[in-house]
Every structure is written in structure tokens, then in C-alpha cells.
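Heads up, one of the protein chains got dropped from this complex, but the rest are sitting where they should.
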Amino acid sequence: MNIRLDPRTKLYMILIVSAVVMMSATTPLLWAVRIIITLVPIVLLIAEKRYASAFRFFALYTIALILTFFFLSDESTGIIKSLLTGYCGIIAQFLPAMITAWYVIRTTKIDEFISAMQKMHIPDGITISLAVVMRFFPTIKEEYLAIRDAMKMRGISLGGGNVIKMIEYRMIPLLFSCVNIGDELSAAAITKGLGGKIKRTSVAVLKTGAADIVLITGFTVAAAVFVIFKYFV
Amino acid sequence: MMKNNIEIENVSFRYKGSAESLLDNFSLTVKKGEVLLLCGESGSGKTTVIRLINGLIPHYYQGELEGNVRVAERDIKETELYELAGTVGTVFQNPRSQFFSVDTDGEIVFGPENIGLATDEIIRRKQETVKELDIEKLLGKSLFELSGGEKQKIACASVSALLPDIILLDEPSANLDRTATEYLRETIIKWKKQGKTIIVSEHRLWYLRDIADRVIRMENGRIKNEWTGKDFSGLSSESIQKLRLRPLTVEDTFSSENDSSSFLDMPEENAVILENFFFTYKRRPHLFFRKKLTQADEDILTLNIPKLRLPKNSVIAVVGSNGTGKSTFLRCVCGLERDCPGVITMDGKEYKGKNRTELCYMVMQDVNHQLFTDSVMAEVMLSMKDKNEKACEIILESLGLLPYKDKHPMALSGGQKQRVAIASAVAAGAKLLLFDEPTSGLDLSHMEMVGQLLTNLARSGSTVLVSTHDPELIGQCCDYILCIDKGKVGYYKIKE
Partner (left out) sequence: MANVKGNTSPKKNLGVKDFITVGIFTAIMFVVEFACAMLGYIHPVMVAGLSVLIPLVGCIPMMLFYTKIEKFGMITIMSVLIAIIMFVTGMGYLGAPLIILSGVIADLIAKSGGYKSFKKTVLSNGIFSLWICANYFPVIITADSYRKDLIDGDYSAEYCDNLFGAINYKTIAVLLILCFVFGCIGALIGKAAIKKHFEKAGIV
């Protein structure tokens, strides 16, 4: 099974989930809505054959729910229990948004995302900058790993126990590298015509299919049910 | 009658904030369909010429420009850079920093998307380019997983997809191994057949020998010599050497098979002994403790060197194509891969695991990653266990760095940075020095300096392992050649 969603649908999903996680569920019906909304991205992850992360999220969410409902209550005092309360509360509350975000980030190609942003009439400056951000995360990782290796060889990974040095030794070479790469990247991008007055095109095809419509409708209904039953019933 | 495609007239240029001009009353015309090779030492102005033609000067790199540049009947000064995108394409030196996308497909269509071509046209061009440059295998991959050579292939493809009449290459082979360089040669030949005007600025000359129609050698921002491609190929190796250029031919040092491993019986006290160097990137699933790797895991091993002796006080070249385990080997030796169970024995002392970092130090290919402090002196002192300024100055003196001791390491030239890294290795008391491609992208003089440095280090009591693609460097300074092939020792011999 292969579901290709329009990036705009995915953004809408995030929007709804982020809104729902901000309202606390008080009745079983509300909990049911929340759980269903959480299960959707998990199912989508399975459809994308990302079984491990789907399983991990599912297990984490289930455990947090079980602990919150059955083991932690008013009498939860003591350090461990109070820690657990904090964790489980946060996980049960915010994990749905995290799962959706994870799903979107893992399954959306950057050019699709950029193309979606263009379709939504976001200015070119912002889409270009955002594309650079996406391209730079892996670059920062690469550079950082090389710097970490160099620090290991010098035996200064802990900065001689000095936290400021620890940060300085990592940050300074990283910034020098990033600035260099940025200069060369700009030069290369400009020679390939980035920044012209002509409207950029994009080969990423955005198709809104049946799955998109089902999901958009489903999420809208879920959000409506949640709001109505929480505040108006 | 061919018309002139590029005309540079009496151009002088000086970068903003720089005292000396890089080009001095420079003139050059290039005909349509001509292949021009620009050579000359670093800093002779080759890159500046490339930047004049693609318009990065004066539109991106600011400075004082006098004279006229016309490319494809446009005045460069009056032309916006994006208008040139379909006319002039540039392949840059550093494969890591010239791509804008994250995946290969996106990078090939990046240019055509920028100039606003219709989607069908972009897809058609992409398919054509992919077929022409034979890169089907690279499609659908993340650029971050590719080797330097593969990245450079994508860079060529992304330039090619814009169908420019003029293609510029600025030291494109600097980070490539032999196979990738030969592929680059094929690509340039294809472009030449399509009638494109090509200008290559390069130190490595062997792969361009019979492609170039004209060769120009620059010195101090002027044209010093000019040959037809044919005359240039006919130059003797002595005259090439005299011109301070790298050789036109290289012997295939890497394929020789006559294994003269008799020196392996050398007495133990004259050797650094490596044992159990096994490593794999494909980890087996484990429950609590990872099983120590042994030779029995042969099928999954990326590196498989059960025993090896390195002659002390010598320079040992580590050769082999990219991706065959050379850098894994170096990483394991200097203790960066903690999972590698390798043991190094030197002077009767055993070093394993983390302790390997005490004995070894690697000068990385991108030396910028290993400079941390704000002065050369502080950088060296950082490595010393007992901070001794006198000893530090002696080390700096021996590497010719004393005049720079208060400078910021990042303000130095590439070669000087390398020496700062060596100085901190010496200060830390490292006996086994590893170099990862120290000469990539260097001209003859700088390469000879590195070679001399390696020899000096070996003479003064260090053992040097240097991974390299440059046969010239091996010829100059290496005593032994160790070839790593598929993670194993391919051959290991004394250099004839």
C-alpha cells in the first residue's frame, strides 16, 4: 500500500493535531477522538513501511496512557512518581503532535514541500531560505561529526572540564565551516540562475487524491467534534 | 569561420580589501567550441579568470574591476547573473558545497527550475542528461550519501541540464580519485563533441592531455606561456618540471602486483605492529554487549587486517580507490572507531581502544575541523600535557611557523594550517602520524613542500601513514606502498 499525500494535506494534519493537543481531554469521548487522531499518523507510518518508528511511537503512547490512567493519581508523591507524572503527562499530551511531525518530516521530499509553499504563495525569499535550512541540517551534522572526531584525537571532548570551552571548541570550527560552505554554495546557486526575476518552476507534482480528501475531511470532523463536545455540550 | 565566444580585454582586478591585484592587464579570447586549459601555480589568477567569465566577478565577489569582459555577446558588467545561467555553466572545486538540493534528482533539475522552464522540458532534459552522463545508478539518492566523485558527477549533470554553450571547470578533480578523474575526462570529451566551449583551470594535467586545444600557463595574473594542445603534449617531462607544473603522464602505481613482502620479516623492534584491525559498518543486532569483532566475521567486515607491520621512521603511502576502506583503516588506527579491537604495539608498549589516540594523530583532509583556538601558539599548547612555551616555540620553529605564532590559525593558508595541525600532533607526543589526502588540490610546489615535510617527520622519529591519490607525492617521499582493497591488504611493497 502506498499513500502519497499532498504536502498541504500533511500541513493541515499538523495544524489540526497541534490544536487538539492543546486542549485537554476530559471525557471518554474526547479521549477517543484524541486517540484516533494519534493512530492516523501511526497507520500512515506503517503504510510507508516505517514499522520500527511506528511501533516505538505506539508503544510509548500506550504506556504513557496506561500509566496516566491507572497508576498515577492524586496520591502520586515521591520523587519517582512525581517524575513519572511529569513525563507521562507531557507524553500523553504532546506525543500526537510529535508523531504527526515525524511522519511529515520523514515522508516529504524537500522539493515537494517547497513546491507546496510556492502554491500557497509564500514569498520566494522565505522558500529559498527554508530550502537552505533543510539542506543545512545534514551539513551541520557532517561537519559536527568531523569536529567531534578531531576533538577526540586531541582529547579535548570535555574541554578540560570547562563548559564554556566545550561549547567554544565545537562552535568555532563549526561556524567557520558553515560560513565557508555558505559562500561557496551561494556562488554555485547564483551561477545556476537562482534569484532571477523569472518565476521558478518545479517538477514536483502535487496531486490531491482521494486519500487527501478523506484525511482532510476526517481531521476536520474530528477537530469539530472535539471542540463542540468540550466547550458546547 | 568560428566566432569568438569569450573576449577579455585588458582586465585588471583586485578583490575588495586586498592590496595586490590578481589580474594585471589580462586579455584572452576563446573561440566557440574551443577547449582551453588554464594552468599555473595557486594564486596565479586562474580562478579569477573563471569568475570573470561566469560573472561572479564583479556581481558576487566585489572589488575593483577595469577592462571589458564579453561572453556570448553580452557585456558581463551589464548582465545580471541569472541571465547567464543558461549560457555559462560552472563546475566548482569542492563537491560538498556546490549543491543546493538534498537529493540527486532535485539537483539535476535545480538549474532548469530556476530559469523557469516548463515542467515537461525539465523532465526531458533531465532524462537526456542522465542518459548522456550515465548516472542512472545515482538517481533517487541523498547527496549526502555519495562519495566525492559521485557528487562531482551530479555537479556535471546539473550544469549539463542547463545546456550552456560555455562550461567552466574550476579545479574539478581536486578531491577525486583516479577512477572518478577518468570519468571526468570522459564527460569533458562528450561536451567537446557537442561543440561546447570549455575552460578548465587545473593542477592535475594528465587527464586533459589530448583534450585541450590550447593551453595557457599563468603567472602573477598574466599569461606567461601559451601552447597549442599538440605542442603542449609534446613537452618533455623536464620542461614541464621546469615550468612548475604537475606531470602530463602518471604511471599506474596502484595496479602493480609484484609483492615484495620480504621486509615484513623485519625485527619487531623496528616496527609498529598492528594486530586485529577489524571493523564493520554493518553492525549485528546485539542484546547487551556487542561481540568483539574477529576474523570469523569475515563476511560483514569493512576492514579486515589481522596483522600488519609498519616500518618505523618511514613514510608509508596508503593507496586504493575511494570506498575500499582506506579512510576506515586510518580512522581505526588512530582510535576514532572505538568498536575496532585493533592493538598497536610500539617499543614494547601496547595501545588499544582509546589509548590509540595517544600514540596517533591524524591530519584530516579538511584541516579546518581540527583548529580550535585563537592563536597558533595556543593551538599547540592545547595539546601539551605540561604547558611549556619554550618547547612549543621549538616545535613551531622546526615547522617554520614561529613568525605566525600569534596569528589566528584560520587566517593562515591551507599549507600553514596543515603544519599547525602537525605541530599540535608533535606537541601531543604522537609517534604515528596519519595524513588523509594532504595534497588534494595542490600545485606542484605546494605538493613538494608537503612531501618534504613528510620526509622530515619520518627522519625525526615519527612514522607516517599517508593516504593519497597523487602518484607524484608517492614518487617523491614515500618509502613503502600499502594498497587497501576491499578492506584487506591488497599489496604491500617497498617503492622501487
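Per-chain numbering from 1; labels A and B assigned in written order.
Assume a residue touches a chain if its C-beta (ideal position, glycine included) is under 8 Å from a C-beta of that chain, and two chains touch if they have at least 3 such contacts.
Small disclaimer: the values here were computed from a predicted structure and weren't measured.
K.L.:
Of the listed residues A:9, A:100, A:115 or A:201, which contacts the missing chain in the full complex?
P.N.:
For the chain that is not drawn, the touching residue is A:100.
K.L.:
Which one touches the absent chain: A:36, A:59 or A:133?
P.N.:
The missing chain is touched by A:133.
K.L.:
Go through chain A and note every residue touching the omitted chain.
P.N.:
Interface residues of chain A facing the absent chain: 11, 14-15, 17-18, 21-24, 26, 73-74, 76-77, 82-83, 85-87, 89-90, 93-94, 97-102, 104-105, 125-126, 128-133, 135-137, 140, 167-168, 171-172, 174-176, 178-179, 181-182, 185-186, 189-190, 194-195.
K.L.:
For review purposes, identify every residue of chain B that touches the missing chain, sorted by number.
P.N.:
9-10, 58-60, 62-68, 77, 374, 407-411
Keep this in mind: only the chains that are shown with their structure count from here on.
K.L.:
With chain centres defined as C-alpha means, what is the inter-centre distance between chain A and chain B in Å?
P.N.:
Roughly 37 Å, centre to centre.
K.L.:
In the complex of these two chains, what residues of chain A are touching chain B?
P.N.:
Per the stated touch rule, the residues are 109-111, 131-132, 134-135, 138-139, 142-143, 146-147, 149-156, 168-169, 172-173, 176-177, 180-181, 184-203, 205.
K.L.:
Using the touch definition from the top, list the residues of chain B that touch chain A in their complex.
P.N.:
Residues of chain B touching chain A: 54-56, 59-61, 80-86, 88-90, 92, 94, 96-103, 106, 109-119, 122-123, 126, 142, 144, 158-159, 162, 331, 334-336, 357-358, 360-362, 364, 366, 368-372, 382-383, 410, 424, 428.
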